[in-house]
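Just one protein chain is left out here, and the rest sit where they should.
Showing chain A:
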Amino acid sequence: MTDQAYNFAYLDEQTKRMIRRAILKGVAVPGYQVPFASREMPMPYGWGTGGVQVTAACLTPEDTLKVIDQGADDTTNAVSIRKFFQRTAQVATTEATSEATVIQTRHRIPEAPLTKDQILVYQVPIPEPLRFLEPRETETRKMHSLEEYGLMHVKLYEDIARHGAIATSYAYPVKVEGRYVMDPSPIPKFDNPKLSNSPALQLFGAGREQRIYALPPFTHVVSLDFDDHPFEPSKAPHDCDLCGAGESYLDEVITDDQGGRMFVCSDTDFCRTRREEGHVGRLGEPQFSSKKIANSFEGICAPEEAAE
């Protein structure tokens, strides 16, 4: 079967209409989880089926798509989703945040500031922020309708009582426009401030749980906290060992079994861009841009040699 046997962006038009109506209602009620009839996708639940359906409903032929997995463009999940849309929608793809018009993300917000011409699509495993506190959907639905969020503050308080500080470090609950408490998907709480007042539209898709929700641009989003224990975005107290960035979110990489380790930017595009600009970290080496390397290679290999 050829790729042309699929409809544009894989999903049939009836399904896309249903998803599009859900997205519009999600935009109209920021932070509210709109139920939708999630389809089976050609990838397992947990691999971003919700995000893929939202992306499929939003893509136009003119879009440039970027897909990241924990900030990286080159991991299995990101590569396979990017290829999926290359094949089924024939859209252009990129690894550069600034060139993308639609960015599908798993658990990170890019370091580079987003613009008003971009849509950020999150893959969400558990959309209900109250789920681990109250397992019954009938009850959490009632709690949202009554704006009854005391239980969430009790959970954060228990963190303080037990650990001396709020220990929740990812999927940190937020309140949207003073109304709905929302799970921002398992992004590190370092990224939470970027949710608020973003010029970009942010859409959230949970495939297995069949929910879509949204943050329109310039929406006020507050991370839950207490007056005496204010919200603090946190990161590893290091600079990136490759590009030297002090303000980016870092991954810890174990390098040997002698306790060796290094910290590198989780956002691979941000790190590569900085290295190409000449920034060098503790363990980094001066880099040439990939274009420069290609040019120097052409200089070494004479054209006639290359032809042989």
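Going forward, a contact is a pair of C-beta atoms (placed from the backbone, for glycine too) under 8 Å apart; a residue touches a chain by one contact, two chains touch by 3 or more; residues count from 1.
Here, contacts and distances are computed from a predicted model.
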item	value
Protein name as given in UniProt for the chain not displayed, "Xanthine dehydrogenase, molybdenum binding subunit apoprotein", "ABC transporter domain-containing protein", "Chemotaxis protein CheA" or "Phosphonate C-P lyase system protein PhnH"	"Phosphonate C-P lyase system protein PhnH"
Identified contact with the non-displayed chain, of A:V34, A:A100, A:L120 or A:V181	A:V34
Full-complex contact with the absent chain, from A:N7, A:S80, A:T94 or A:T115	A:N7
Touching residue (missing chain; options A:R17, A:K83 or A:R261)	A:R17
Chain A residues touching the omitted chain (full complex)	7-9, 13-14, 16-18, 20-30, 32, 34-35, 57-62, 116, 141-142, 144-146, 177, 179-180, 199, 201, 214-220
